[in-house]
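Pasting in a structure now, in structure tokens, and then I'll have a few things to ask.
Only a single protein chain was left out; the remaining protein chains are all shown in position.
Letters A and B mark the chains as written, and numbering starts fresh at 1 in each.
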Amino acid sequence: MSLQNILENWSKYRRGAEEGGHHKYEHRWGMAINLDLCIGCNACSTACYAENNLAVVGKERFAKGQAMHWLRVERYWDESINTTSSVAPEYPEEGASFLPMMCQQCNSATCEPVCPVAATYHTPDGLNAQVYNRCIGSRYCSNNCPFRNRYFNFYSYYESAWPEPMNQQLNPDLSVRDKGVMEKCTFCVQRIRAAKDKAKMEDRKVQDGEFTTACAQACPTSAIVFGDRLDPESKVAKLWAQQEVKLGVYKQHKQNPEKRGYRIFEELNIDPSVMYMERVRDSSI
Amino acid sequence: MSKRYRIKALFSDFEEAFAALSDIRHSKVPGVSIDDVKLNSPIEHPEIEEVLGERPVHIPKLTLAGATFGLVFGFLFLASAQATFLVQPQGGKPVIPLPSNFVLVYEMLIFFGVWTTFFAFLFMSGLFRKRGNLYSEKVSLDQIGVIVEADEAQRDKLKSLFKTHKSLEIREEEIQ
Partner (left out) sequence: MIEKDIDEQIKWAKINADVLRSMENPRRAYWITFFICIAMMACAVTAEIYQYNTGMGVTNLNNPHMWDMYIATFVFWIGMSHSGTLLSAILHIIHADWRKPIYRFAEAMTTFSLMTAGFFPMIHLGRVWNLYWVLPYVSDRGHWPNFRSPLVWDAFAISTYLSASMLFLFIGMIPDLAICRDNARGWRRKIYTVLSLGWVGSDRQWRNFRKTYLLMACFLIPLAVSVHSIVSSDFAMSIMPGWHVTSFPPYFVAGALYSGCAAIITLFVMLRYYFRFEEYMTVAIMEKTAKLTFAIAMVWTYLNLIEFASTWYGHDIYAKELLIAKATGPYAWIFWTMLFCGMVVPFALAVEKFRRHMPTMFVVSLLLNLSMYFERWMIVAPTLSMAHDPHQWYIEWPSIVQWAIVFGSFGWFGLLFLVFVKVFPSVSMYEVKEMVFHRRRLVNENAAKEYSRRASDRKGAGGTPELKGA
């Protein structure tokens, strides 16, 4: 009943950001990505395609920027091996560095307040959820995402992405999206759901390392670590603590400035849940 | 009981028409009050109030009521919707965010204000009536019509008054 709803639940939503925001969080899923370990193999991206029923759109549409890769590996040529000489690198790939980029599950996500129909919202797991059925495709959320990590179904991709018998490989745990809706990385919410359900049935808490996302699972160098930030014993929480990176701030004040951890665009006060560890540059050794 | 007539005189000279009204006001025709006089004119004459006397317009009150309704209802509507739609609060903001509600309530105030004004105008200004036999199409062109309801006794006096003021045409009909 709505009045009851107001009286009982409102105080929960009135809590300030310093007390952990508006939710009593059950979990706060987060990631730590060590860029020094990333070799740019794209296994994470491929695993994501397989796990999340992402459509393969074909060369032409990919070139047009209409691809659906929830996780993309960004390449930057920010450093040449011959930093001291002015000679052009022998291969164009020389000095490439890689950055796996997926939805950062921001705790003050800019995509959420702009959606006209509230199709995207924050879950008590600290996830930025997208409700496909509610989405009307105004694409405002994607425009307001500084990472550009939201992907729109520009066509009915499913019609051509999985010709027989490839449709047999679709993951039954989540839907196949039709044209006109926005989608993005969910931190493999179907795996989270399964793990939580299993833990509930066995009457215990979710264990760290019990499950992981498809990208973290596929990474050959274990560059991607996934876990619950609220569990102080989890690997991801330890990494964040070790790198002195905190949630809920827009600027990190580190005791040791040598620590490599950072969050992308955190100065925009969006509070991302993914920490990156900067690559150790060849030039700095 | 004597017969009652509705008499309409058409003038092309507006000054003469106003003079005729002024005569009626100053009781040149006994038994005919200025309150029995109606005017049909092709344009708006704010200056006619000096002669006709001030007649009330109630639309602003209704507009105020409508706009206030828009303000109060708008806020309560939005607030109650937001209070029960707890998916909405995101990113550390209150459940009923005042800044965005100001914007929406502002629009709802104007929305209800405008529609009330419109409907008040439709119902308060005597529209949706038959034009009657006395209606002359010349009024929509360039002539002004003065309509008086009078008893048989004053009928001829009125007509002669209008004639002295160079009335072009006088029409009359019997009522009751």
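Assume contacts are C-beta pairs under 8 Å (C-beta built on N, C-alpha and C of every residue); 3 or more make two chains touch, one makes a residue touch a chain.
Quick caveat: nothing in here was measured; it's all calculated off a predicted structure.
Across A:61, A:205 or A:259, the single residue that touches the chain missing here is A:61. Screening B:107, B:151 or B:173 for touch with the missing chain picks out B:107.
Of the listed residues A:46, A:123, A:144 or A:207, the one in contact with the hidden chain in the full complex is A:144.
Residue positions on chain B in contact with the hidden chain: 14, 38-46, 48, 52, 55, 57, 59-60, 63, 77-78, 81-82, 84-85, 88, 90, 93, 97, 100-101, 103-104, 106-108, 110-111, 113-115, 117-118, 120-122, 124-131, 135, 137, 139-142, 147, in rising order.
By the touch definition given at the top, chain A reaches the unshown chain through residues 2, 61, 64-67, 72, 74-76, 99, 101, 110, 113-118, 134-140, 142-144, 146-148, 151-156, 179-182, 265, 268, 270.
As a working rule, only the chains that are shown with their structure count from here on.
Rounded to whole angstrom, the centroid-to-centroid distance between chain A and chain B, based on C-alpha atoms, equals 64 Å. Those residues of chain B that touch chain A in the shared complex are 80, 83-95.
Against chain B, in their complex, chain A makes its touches with residues 2, 5-6, 9-10, 13-14, 16-17, 21-22, 107-109, 112-113, 118, 121-122.
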